[in-house]
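Up next, chain A:
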Amino acid sequence: MAKLKAQLLDQEGIRRSLTRIAHEIIERNKGTDNLALVGIRRRGAPLAERLAGRIREIEGRAVPVGILDITLYRDDLTTLAHQPLVRSTDVPFPVSGRTVVLVDDVIYTGRTIRAALGALIDLGRPQVIQLAVLIDRGHRELPIRADYVGKNVPTSRKEAVSVRLQEIDGEERVVIMELD
Partner candidate 1 sequence: MGLSGKDLIGLRDITAEEIKLILDTAGPMKEIIARKIKKVPTLRGRTVITVFYEASTRTRTSFELAAKYLSADTVGLAAATSSVSKGESLKDTARNIAAMGADVVVLRHPMSGAAELLARSLNVSVINAGDGAHEHPTQALLDMYTVREKKGRLDGLKVAIIGDILHSRVARSDIWGYTIMGSEVRLAGPSTLIPAGIEKLGVRVCRTVEEAIEGADVVNVLRIQMERQQQGLFPGLREYSRMFGISPERLSLAAPGALVMHPGPINRGVEMSSEVADGLQSVICEQVTNGVAVRMALLYLLIGGSEQK
Partner candidate 2 sequence: MKLLIKGGTVIDPVAGKINKKDILIVDGRISGSGHNLSRSGAEVLDAKGKLVVPGLIDMHVHLREPGFEAKETIFTGTRAAARGGFTSVACMPNTNPVADNAAVVSSVIKRAHETGVVRVYPIGAISRGSIGEELAEIGDMKESGAVAFSDDGMPVMSSGLMRRAMQYARMLGVTLISHCEDKNLSSGGSMHEGLVSTILGLKGIPASAEEVMVSRDIILAEDTGCRVHIAHVSTAGSVRLVRQAKSRGVGITAEVSPHHFTLTDEAVMGYGACTKVNPPLRSDRDLEAVKEGLADGTIDVIATDHAPHTVEEKDVEYDLAPFGISGLETAVGLVWTELVATGVLTPLQAITKMTLNPARVLGIPGGTLEAGADADITIIDPELSWEVDPKLFASKGRNTPFTGRLLKGLPWVTIVGGRVVMKDCKVDI
């Protein structure tokens, strides 16, 4: 098992980061017209829901939210020790012509986002795709960057960043772990 090294964000920290990102999304897109949020399974999904809630509180308007499962788009399937489960993609609105904000918990190599871009574009042709992440831990392997970042954290490759969310993990914090 990996050893806990440090806590990056507590419950309050996560809340504040999401609130700030919600404001930035509204700011950058000059409102919520044509806006949609799509969370990447698994932890991007509850984060997208929360961001939509925050935006509704601020703007008083609902933003559609979808969930993207990127398993079938991964480029590392043949190298994984265990075959990942395929889960459903649920984007219950047309993405064509919209501004879609992809939401994930951590950005690292960028490969997940590349897969998500492929998956999203197969659903239609968005006008703009932006990216919101709670943590950017660096070490990009692809020319991809996030538009909205909760917290930038310099890490080593021997570390793992674990975002723990109430909806999935039953607790609320972000920690950094040392891998054996």
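In picking the candidates, the idea was that all candidates are chains of the complex that A comes from, given by their letters.
Observations, loosely collected:
Heads up, the rule we're going with is that a residue touches a chain if its C-beta (ideal position, glycine included) is under 8 Å from a C-beta of that chain, and two chains touch if they have at least 3 such contacts; residues count from 1.
Keep in mind the model is a prediction, meaning the values are calculated, not measured.
Note on chain A: across 1 or 2, the candidate touching it in the complex is 1; the others do not touch it there. Residues 69, 71-73, 77-83, 85-90, 118-119, 122-124 of chain A are the ones that touch candidate 1 when the two sit in their complex.
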